[in-house]
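Heads up, one of the protein chains got dropped from this complex, but the rest are sitting where they should.
On to chain A.
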Amino acid sequence: MLAQFLQYLFSGITIGATYALAALGFTMIYNASTVINFAQGEFIMLGGMLAVMFQQAGFPLPLAVLLAIIVPSLVGVLMEKMVVEPVRSADTVNIIIITIGASLVIRGVVQVVFGKGAFMLSSFSGDTPVEIGGAMIMPQSFWVIGVSALVVVGLWYFFTRTLTGKAMLATSFNRTAAELVGINTSWVLWMSFAMSAAVGALGGVLVTPLTMTSYDSGIMLGLKGFVAAVVGGLGSGAGALVGGLLVGVLEAMGAGYLSSSYKDALPFVLILLILFFLPRGLFGSRQTERV
């Protein structure tokens, strides 16, 4: 009984960590621009696909992983410069629709280049499961959870302890005031796209040995990351983390105890419940003037 529960819990936390990284990506871009970047899922997919591609091209794994993070970051910056920045003054809703367009383009290009097949990335430290309380845990799960935790701590440090991070936060609280103290706010905007893409891609790389990847795997991952961000309270870093884990665990429990056909529906039931009872999400108490 307990073993089974632990099994579901661990797989929930593992996939939840990926959702949390995706949710952090949504959060960073939302804070910098109030835009919801619906191409976030494509960064996750790009991370996984590129890691596979670079590894098959003969690069050692660490280098393949690094490249699979850097390239999507560049795609993120490019997207901000070419697609978002030129329409800066447009309505937020229009920019959001543009990000959906960008996601279709990215997905389309990947489909043309790699085809529709599913790809596998080898695990970082083998496939011998570790037993914990009767549950069998894949070593890759520890990679996912451990690296995600490091990223969360790193981001926390960046945004609360460094002047650059605080300048990005300040820009999200009050763009005009940020410009008046000499912060280059367009730099903040493309930086947030680069960071979101990097964090999302990293999640994609980490989880691919467990889930495989294909040109369209970003759709669900992105949507669940979005659910996680909203459940946590859009704009809150802690909310993104908790929201991600909650969605992941709920999904794993649902799939385990109910039926795996509920797996994809549960997060959306959760978002409806949360929005009904807590319209600002779990951590969304902040109320700031956005200029």
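Simple rule for what comes next: contacts are C-beta pairs under 8 Å (C-beta built on N, C-alpha and C of every residue); 3 or more make two chains touch, one makes a residue touch a chain; residues count from 1.
Everything that follows uses one rule, which is that contacts and distances are computed from a predicted model.
Per the UniProt record, the chain missing from the shown structure is "Amino acid/amide ABC transporter ATP-binding protein 2, HAAT family", taken from the list "ABC-2 type transport system permease protein", "Amino acid/amide ABC transporter ATP-binding protein 2, HAAT family", "Electron transfer flavoprotein, alpha subunit" or "Cysteine desulfurase". Touch with the chain that is not drawn comes from one residue among A:Val87, A:Ala118 or A:Ala177, which is A:Ala177. Across A:Val77, A:Val109, A:Leu169 or A:Leu210, the single residue that touches the chain missing here is A:Leu169.
By the touch criterion stated above, the residues of chain A touching the omitted chain are 163, 166-167, 169-170, 173-174, 176-184, 286, 288.
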